[in-house]
Every structure is written in C-alpha cells, then in structure tokens.
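A single protein chain has been removed from this complex, and every other one stays in its place.
What follows is chain A.
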Amino acid sequence: MVAWLTQTLEMLKAVLLPPRYFAWQTVIYMSLFSWLMSLLARTVEAMAFTVGLLATISWICLALGVGWALEANKIRPFGVSIAPWVSGAILCLFLFGSWGGRWLQPALVSWPLVSFAVVAAPKLVSWDFNLKDPPGQVRQQLALLFCLSLLFSSWFQFYFRIQTWVRDYPSLVADSVENSAFVYRFPGQTVALPAGVNHLTVAEEMLREQVHNKPWPSVERWLLNLDGQRQAMERQVKSHMGLDPSLEDSLWRIDFQPLSNGNGYILKLWAIWSGPAANQSGYYLEKSCLLMPVSQGSLGAPEAAVPEASAPEAAAPGYATTQWGSLTCDLATPRQAGHPRDIQRTG
C-alpha cells in the first residue's frame, strides 16, 4: 500500500514537475497563473481591459499547452495528430464562447479553419514574426490541409443549414428521412407531431362553436353552405397560425367533408400537407367527428354544463321535441398517404 502510494506520488511528481523549463507543463502553469491573476484583478476591480488581457493570455496558453502536451505524449488516435484540433477547439471556445446566444454555430464552423491556422502559423511565421518560406513539400501539405479544413467547415455549415430548414418547416421532422441520400437520424428518438395536428384542433373548436348544442335545423342549414364554411374554417385556422407564424403555414390546407350516416353525419376534417414529404403522393391528417341529432332528454350532461345557452330555450314551446346537434370528435388524427379528395373520387 505504502509502496503503491509512493509510486503514485513519484509519478505525479514526474508529471507535474517538468524536467526542463521549456516544457508543456510550464505553459499550463502560465495559463493557470494568468487565470488566477485575472480572477484577482476582477476581485480588486481592475480595469476591464486588464481582466480581459489576463484571461486572453490564459486561454491562449491553455490552447498551446494542451496541444503541446498531446503532441509530447504522442497521443495520436489512428495515427492522426489531434493536437491542432484540440488547440483549435479551445481557441474557438474562447473566441466565440463569450458571445452568448447561438455561439455554437460560428464556433463549430470556424473550428477547422482555426485548427488549420494553428498548424500553419508556426510553419509560415518564425519566432520573430518574420514570414518564413517553407519548402515545397510543406506548402503542398498546407494547401491540402486548407482545402480539407474548408470541406469540414462546409459540412458543419450544412448541418446548421439543415437545422434552419427544420426551424422554418417544423413538420418536416415528423416525416421519415429513411430514403435520403444526405441525412440520417439516429433511431429511437421521439418524433414531433406535424403542425397539422394543432390546425385540426383549432378547426374542431370552430366546428364545435358552430354546430354543437345548436338546434338541428340550424345545423342542417349550416351544412348547406359547405364552401362558405370551408373558407371560414380556413380563415379561422390561418388567423390562429398568425400567432406563431412559420414558413410552412402556406403548405397546410384545411378541408372537411360531411358524409351522411343514419340520421346524422360523419364529418371528416382534413389537414392536408402540400409540402415536401417522404411519400410520393404526400400525406394528410384526418380527424373524424360524429355529428348526430339528439333529442333534449338524452342530451343531459352537456346541457347542465352550458345552462346559460339552454336556459332561455327551455321556456320555448316544443322544446322537448326539438332535436339538437351533438358533436363528438376522435382524439386520434391518423396520418394517411395521398390526398383525401383523390381517394374519394376513386373509391
């Protein structure tokens, strides 16, 4: 136990105390020291410039030291020198991390280029800030590395561009990207619902206002003017979308169709997606509602829930024989391929 302890201490000592002054440990210590000094400067309320300068020196020393340490200890996974990449990452963290907000995008996009600068700077600039003239082979390598880092940067940029698309068209994530030749989504994620679900809810609310607990003749009359009601519903949903506008709003259409069913109707509400979709013929979401005439007695519970609506009617003669509209909607909005009107025409 004691032997192990002394051995560990020896090892620690060897790592922490460098054999020479010109070693990576020195740079790390300089970074630590500079950071402590910047903390001290902050506590004594020195000028912002002083604090910033000390912090900057600390970050640069950290980047240099970590890079040096990786290189000195021959940490090269798969034979690739990762030191410039780590140094570049630390520098990018420092450069963009203080921005706040969406700092990740500029940081990641410039990471390969900053790493290239870390590699290129010592080969192009000598210690006394004179430009060096590196041999041809080095120049060739630098040119290759520059193009490669530009490519990596473009890939990061492409990733962020895809995220912008998803922000602009949120319903796209609800679709399958299995067929894509460009993108991949790791399986097992909860996939968001398309925005059409919300639109259907708004449409259902509007429908409920119009026909639920209304005398059946007026419901029938309401259904006569189908085109007018469709436009009214479209307007209602659009105005609701206006609260949280998105580029994809113009790609959603709201439609409905009553189908007679015994005494009453089955109302099919559709939110039709006319934008990009994985399926050849697009898709739509369907909500089925059952609209039935109900005589007063069986209405029971809903009547109690809206007494003010029914109270004046209660006094009217013939009330008991009047039939009322009753709307019940499915909660589910199953997703169907194609366009609802096409299916109706063919089937």
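Everything below uses one rule, namely that a residue touches a chain if its C-beta (ideal position, glycine included) is under 8 Å from a C-beta of that chain, and two chains touch if they have at least 3 such contacts; residues count from 1.
What we mean here is this: contacts and distances are computed from a predicted model.
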Listed names "Iron complex outermembrane receptor protein", "ATP-binding cassette domain-containing protein", "Monosaccharide ABC transporter membrane protein, CUT2 family" or "Filament integrity protein fraC", with the criterion being the UniProt name of the chain not displayed:
"Filament integrity protein fraC"
Quick one: say which of A:L36, A:I75 or A:V166 touches the chain that got left out.
A:V166
Of the residues A:T43, A:S260 or A:Q280, I need the one that contacts the missing chain.
A:Q280
Taking the entire complex into account, which one of A:W4, A:F22, A:F49 or A:Y184 touches the absent chain?
A:Y184
Answer key for A:V15, A:I75, A:A121 or A:L148 versus the chain not shown reads A:L148
Just checking the interface: what residues of chain A touch the absent partner chain?
136, 139-140, 143-144, 147-148, 150-151, 153-155, 157-159, 161-163, 165-166, 169, 172-173, 175, 177-186, 188-190, 247, 251, 274-278, 280, 282
